[in-house]
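Only one protein chain is missing from this complex, and each of the others stays in its spot.
Right, chain A next:
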Amino acid sequence: MGTERKRKVSLFDVVDETTVAAKISKSNGGGAPMNNNSGNSLINPWNGKPYSQRYFDILEKRRTLPVWQQKDEFLQALKANQTLILVGETGSGKTTQIPQFVLDAIDIETPDKRRKMMIACTQPRRVAAMSVSRRVAEEMDVTIGEEVGYSIRFEDCSSARTVLKYLTDGMLLREAMTDPLLERYKVIVLDEAHERTLATDVLFGLLKEVLKNRSDLKLVVMSATLEAEKFQGYFNGAPLMKVPGRLHPVEIFYTQEPERDYLEAAIRTVVQIHLCEPPGDILVFLTGEEEIEDACRKINKEVGNLGDQVGPVKVVPLYSSLPPAMQQKIFDPAPPPLTEGGPPGRKIVVSTNIAETSLTIDGIVYVIDPGFSKQKVYNPRVRVESLLVSPISKASAHQRSGRAGRTQPGKCFRLYTEKSFNTELQPQTYPEILRSNLANTVLTLKKLGIDDLVHFDFMDPPAPETLMRALEVLNYLGALDDEGNLTKLGEIMSEFPLDPQMSKMLVVSPEFNCSNEILSISAMLSDFCRDADIARLHSFSMQACKVPMCIDGEAQKAADEAKARFGHIDGDHLTLLNVYHAYKQNNEDQSWCYENFINHRSLKSADNVRQQLVRIMGRFNLKLCSTDFNSRDYYINIRKAMLAGYFMQVAHLERTGHYLTVKDNQVVHLHPSNCLDHKPEWVIYNEYVLTTRNFIRTVTDIRGEWLVDIAPHYFDLENFPQCEAKRVLERLYKKREKEREESRNRK
């Protein structure tokens, strides 16, 4: 069915190589008047050392990047305006070059000689911030972490000498919490603004305010898509500059009929391309880790079945939870032909939409786009945030096809009809702010001193209900008082780069005499959550058991083994704690981890997270303490402290045998990965997984009495839907009342 495809004319302009070359030589020959550092000098002005040969080699290559043609134009526009919008397709070199241009042209000296003003460049992804800053440090011939640095959550690689800092958008927002006018910065570059992450959107509104108060600050907004006009409108008509990407024409093919199974269709298309098309690597977009691994196996099998008549293939998966060493494999060259002069080999990259904009793989000539991706969604009415497979947008489809034209003219196979493209895809992906739980954002905004949330200058204002939920959660947690003002507790909570629930649990843990253990649990949980900022695009479905384990092992077997070794019958949180303790007792040994089906890398990073959290605890004089391990209260205290943060994520076992979330009355099931040996009456859960069956994952047994003791304001019966849980709670309240009376009588 899919063999006949309709031809479409390319959407992209053909780049004429000769004119580009001419322009480049002209702009380089003309020299940049404002450029006072680079060029003829042999001494690196940043560290006073002579430039290495490598610097000049790289400089030669840098000069061929499309942005260099417009260097002068850009710098003039920057000089004349406070805000500037720059549109450039991926591959124009804007992320690495623009901040350097700015650095060369802007005066960053301060009256204090030892300290210089900085230039910030934000990235939506941690991986990008790290890798781009490394590259730029190389280009500037300086050591990473010195003049050029990066800052991501739980990792700061910069120093007092840093003048150019790449950081995640979330980090810049955090910095604004302590430095509201961002006075350390002279220029702020918001890169990949088209991705419209939650943090970028908040930064938009915030920076608009800051710019009004700081006339010396400049803002450059960089975007890769056509939505730039919208940015222009938002930033009061700031000038727009376009940088051409280096793109070759891409032919687009649609299927004539809709596909019954897009995964099967994608595999079939890969095989067809391999059989019939000239050499060139293939990029396949799929939705998640499981699907990608599945597809990789099937492609290998299918191509293997074809025998020696076709060239060898190298199938490489790519998703964010893959270890960096494995991710690097996407840059390996295609395999050589099996025999001299035999059919050429081909590299096949199967990726989530991480390869859509943020990662650039050269050599891709064919793109297969089934039209789906995993997207985060949040429904404030049922209070569930989840990653769901949804159709992509037209803008996304455009980006995907563009990946085929990086090195030579390419082809993009869309596994849907042209009619579907026109009628079923929305023009743009909904910005994250419309699809997220805003509790954390509201806490941040409050800390930033923005009290008028209703009239905050959102580029795309979220639904009022989303904000209601956020305010509700923060009020129940005690971070906001009944007037909506930030409390002392809320202020401390906002300092933790974690979910409000988790921050609350940490802040109150000393009261339960178990802050050491809660710190470990938080670090272990956030080891997975920390990827959530990336994970909006990807799945972290692989963890059949939440116990971190080797990726290459057989997931289920490993999970069972690990469960048998570390499982705690009272809950998964306690199992995580067991794993952490065992890891520490075995001196963080890598081979021990391997033998015990534990992912060493994730435990190491959890340990690092824990250290950072300890530091924050110290800043607020929160005591580090533990209950005696032999005491009966050891685990009880831990469970109580967890409840103090997660009392809004409680499920009750109904007589019918299924769980119902308290207050929301959603039917849920314990995720099969749980370590419990029984079905407790009450559980707290860390995560609600939305699939055909609704699962709660990472659960721990708690007692009904604690609900009444710890969170009576939430389990307030007057404001409670009729259900079994309510009747049980009524009984518990009466029991408490009776006890109190008895003790009074005894006195």
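Basically, a residue touches a chain if its C-beta (ideal position, glycine included) is under 8 Å from a C-beta of that chain, and two chains touch if they have at least 3 such contacts; residues count from 1.
In the analysis below, contacts and distances are computed from a predicted model.
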{"item": "Missing subunit (named according to UniProt) among the choices \"Ras-related protein Rab-21\", \"G-patch domain containing protein\", \"Replication factor C subunit 2\" or \"1327_t:CDS:1\"", "value": "\"G-patch domain containing protein\""}
{"item": "Sole contact to the chain not displayed, among A:E109, A:E257 or A:D589", "value": "A:E257"}
{"item": "Selected from A:I144, A:L240, A:L453 or A:V708 as touching the chain missing from the view", "value": "A:L453"}
{"item": "Hidden partner chain, touching residue among A:W46, A:F154, A:F331 or A:Y430", "value": "A:Y430"}
{"item": "Contacting the left-out chain in the complete assembly, out of A:T143, A:Q232 or A:N665", "value": "A:N665"}
{"item": "Hidden partner interface residues of chain A, rising order", "value": "230, 255, 257-265, 370-372, 375, 377-382, 388-391, 415-417, 419-420, 424-425, 427, 430, 434-435, 451-458, 460-473, 475-476, 480, 482-484, 660, 664-667, 690-692, 694, 719, 721-723"}
